[in-house]
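Can you keep this structure in mind? I'll have questions shortly.
Omission of a single protein chain aside, the complex is shown with its protein chains in their original locations.
Right after this comes chain A.
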Amino acid sequence: MSEKKHRVSRRQFLNYTLTGVGGFMAAGILSPMVRFALDPILKEEAGQDMVAVAQVKDITTEPQRFDFKVKVKDAWYESEEPRSAWVFKDEKGDIVALSPICTHLGCTVNWNGEKSNPNRFFCPCHYGLYEKDGTNVPNTPPTAPLHRYEYEVKDGTLYLGKAKPRGEA
């Protein structure tokens, strides 16, 4: 191609410069605002402190419900939110702390909540059932086991962290 065919007309040149300058200005105005709006997804997820929940000597092989409070910071609003856990020792003597939140639609499950299904967790909303170790019973609404709390034991006291899906805690 010859040099001539590449000549930029006055109109084209003005179009390019104006688009460039305009785009630069628009980007300068919009990028802080967009970053401002996207902030929640780019903020690091806040870790959660381990909270003292129970004395280890009180924990039996029978699941017991323990209520506790966690500190929650929602932007400028700080509060203490109630949580609870079903805690017991399994056959190996390890502590298991299950979240009472049904994995179906988030209702609260109870141990031995229904007479015809002894030794199971029962969700009254849609008759969801879980075995003692939290595994969901097939052919009931829940599709995943109850979440397990991260835990640690210090000086005979049980501390709980975040509830995570089975396999992650």
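Basically, a contact is a pair of C-beta atoms (placed from the backbone, for glycine too) under 8 Å apart; a residue touches a chain by one contact, two chains touch by 3 or more; residues count from 1.
By our rule, contacts and distances are computed from a predicted model.
In the listed set "Menaquinol:cytochrome c reductase cytochrome b subunit", "NADH-quinone oxidoreductase subunit H", "Sugar ABC transporter permease" or "Chemotaxis protein CheA", the entry agreeing with the UniProt name of the missing subunit chain is "Menaquinol:cytochrome c reductase cytochrome b subunit". Checked against the full complex, the candidates A:Arg35, A:Lys71, A:His126 or A:Lys154 give a single residue touching the omitted chain, namely A:Arg35.
Residues touching the missing chain, restricted to chain A, are 29-30, 32-33, 35-37, 39, 42, 75-77 (touch as defined at the top).
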